[in-house]
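A single protein chain has been removed from this complex, and every other one stays in its place.
Labels run A and B following the written order; every chain starts at residue 1.
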Amino acid sequence: MRARTLILAACVLLLLAVPPLATVFNQPYYIDLLRRVLIFGIAAVSLNLILGYGGLVSFGHAAYLGVGAYSVGILAFYGIHNGWLQWAVAIVASALVALLIGAISVRTRGIYFIMITLAFTQMLYYLGVSVEEFGGDDGMRLKVKSQFSGLVDLGDPVTYYYVVLALLLACMYLVHRLVNSRFGRVIRAAKSNEARTRAIGFSPYPYQLVAFVIAGAMCGLAGALLANHTAYITPAFMDWTRSGEIMFMVILGGMGSIPGPALGAFALLIVEDQLAGWTQHWQVIFGPLLVLSVLFFKRGLAGLLPGGGKDG
Amino acid sequence: MTTILVFEQLLNGLQFGVMLFLMAAGLTLVFGIMNLVNLAHGSLYMVGAYLTVSAVQWTGNYLAGVALGLLGTLAVGMLVEVIALRTLYERDHLDQVLATFGLILFFNELIAIIWGRTALYMSLPAWLQGHIEIIPGSIYPLYRAVVIGVGLVVGALLWFVVTRTRLGMLIRAGASNRTMVAALGINIRLLYTVVFGFGAALAGLAGLMAGPIYAVQPGMGELILIQVFVVIVIGGIGSIRGALVGSLVVGVVDTLGRAFLKPLLGHFISPPAAEAAGPALASMLIYLLMALVLSLRPEGLFPAKSG
Partner (left out) sequence: MPIPIRMLAAVATAATLAFALPAAAQQKIKIGFITTLSGPAGVIGKHMKDSVELALDHLGHKMGGVPVEVIFGDDQFKPDVGVQVAEEMLKKHQVDIMSGIIWSHVMMAVVPVVTGAGKVMVGTNAGASPLAGKACHEQYFSTSWNNDQTPEAMGKFMQEQGINDVYVMAPNYQAGKDMVAGFKRFYKGRIVEEIFTKPGQQDYQAEITQLRAKGPKAVFVFYPGGMGIQFVKQYVQAGLRERIPLYSVFTVDETTLPALKESALGQYEAKFWSPDMKVPASQKYVADFRKKFGYTPSFYGAQSYDGMLLIDSAVRANKGSLANTKAVIASMRKADFDSIRGPFKYNVNHHPIQDFFLLRAVKGGPDGVEMRIQKKVFDDHKDSYYQDCKMKW
């Protein structure tokens, strides 16, 4: 495990070194690109909690990205720019939405779960499109980024980059602690054998629901970050293909691995960016790449690391 | 709200439902038998429409074009099954969803490369144009009536094939016990390929029938796909009967919602509020219906007996 830890530490060091390197080489674009990657990394890490460890295949995770982003946007719309409050509302609102969606959908299994989470996200998407107050499908601009009483300035790309990086690491740590707790063991047990979990006296439902809510809240935070990153909020954040992309990040990186989803977000967004810059028909290559990665790359990027693909 | 208007809207709902059913039948068949979730089903719908447009142009004959389009989609479906999907049967639903999601991207772009991104023109022969009077005072486009008829005939045929023929028997047997059927000397791989091909042809049929009313363009499959998933989830995945009931329910609810929800709301809330809430609610209606059904019956209306 020592090698694995070292490699991951090296990755973190590299990420820490990105802003100074980008400045030295006069390529500040990479700070923005990687910041977006890290934000989707948080979304993927949150999905991994229920997908990778809990076996709940949510096809609607983009919903919380939207809820988080709109929480920030709506508060800013009414002149409330306090970041602590905005982000807290983003997290709580996403948790509540996740509770509502989870309460109905976690009871269902398999393909029903996949489809019902998709359906709820579609509902939220159409809700966003039809609310004229907040720009409908045109969305709304975030004129003033979240303010943190002068403590940190998100307007500074480098500062904001480090904030996102710190939050990503915090989320990964949180998931790590969660899955290794008693709570996490119930979740994982329910994934591998639900009947046995019931037999030893655990009803998995409340546990899975709580995990679903935590994942939603965490993704809501990613939504708040994305709103600040893009300085724009639209229902397009909740498009169903976006949910698919987040799922792909988890798979590509390695399910049930702590660093996996972040690696997956990195790989997916960078490959997409490169291909799109190369040909307008990039999807004809990207599509089969995704299929191949599902067919032959089951353990994901994390599986390439020494110590294998699973954590905990 | 006159009776004729309600009748016509019910007819519209039925027609939309039939369209959904053709898609749903193939999807649910493949799920029920091979346990495969195929998001790329919408791509086959698109392929059906494109092949038919080209074949009609090439042969200059509508029916010949339709036949070629159907055969072509069947072939494309079988090819996709052999190349990409066959290995997915043993995988979990997650892998299936993701791999077929990748296929969607591939097909949309491939179609754009071959036919361009501009929507294609699909004409109707003169004998399918015009109107009929179903009940006095109500005219209905002939083509849409034909769509309803074709859908109902296909539904009946499907029921006949699955319950009354040797192929249907093999299909049902294969679904419930794969090893046993294989042990009896049946080539199960071939059987699956054939079944998938027929599912694809059904999607292609829906696509080619959609051509003259909808826009034939890359990505046309995804617009209907999500609604089709709503249908089969409501109906119970893997059940043809569920697909039929689900399609008709979704078709009618969606149509009536679009037609009557706003005036209905106007009776309860202020007109401006109804103006805003009506369309928003109408677009969410089928998803609400699905949430309601699943919260009461987590396996849909007609859960397929799992093997």
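Note that a contact is a pair of C-beta atoms (placed from the backbone, for glycine too) under 8 Å apart; a residue touches a chain by one contact, two chains touch by 3 or more.
Predicted, not measured: the structure shown is a model, and the values here were computed from it.
Within the whole complex, the absent chain has one touching residue among A:33, A:104, A:174 or A:271, and that is A:33. Interface note: of B:38, B:108 or B:193, the residue touching the hidden chain in the full complex is B:108.
In the full complex, chain A touches the hidden chain at residues 2-3, 6-7, 10-11, 14, 21-22, 24-30, 32-33, 36, 126, 129-130, 132, 135-139, 141, 226, 229-232, 234, 236-237, 239, 273, 276-277, 280-283, 306-307. Seen across the whole complex, the unshown chain contacts chain B at 2, 5, 8-9, 12-13, 15-16, 19, 108-109, 112, 116-121, 123, 129, 131, 139, 141, 143-144, 210, 212-220, 223-224, 255-256, 258-259, 262, 275, 279-280, 282-283.
Here is the rule we use: only the chains that are shown with their structure count from here on.
The distance from the centre of chain A to the centre of chain B, each centre being the mean of the chain's C-alpha atoms, comes to 32 Å. Across the complex, chain A meets chain B through its residues 51, 57, 59, 104-105, 107-112, 114-116, 118-120, 122-123, 126-127, 130-132, 240, 244, 247-248, 251, 281-284, 286-291, 294-295, 298.
Chain B makes touch with chain A in their complex at residues 31, 37, 84, 87-88, 91, 93-95, 97-99, 101-110, 112-113, 226, 229-230, 233, 237, 276, 279-280, 283-284, 287-288, 290-291, 294-295, 298-300.
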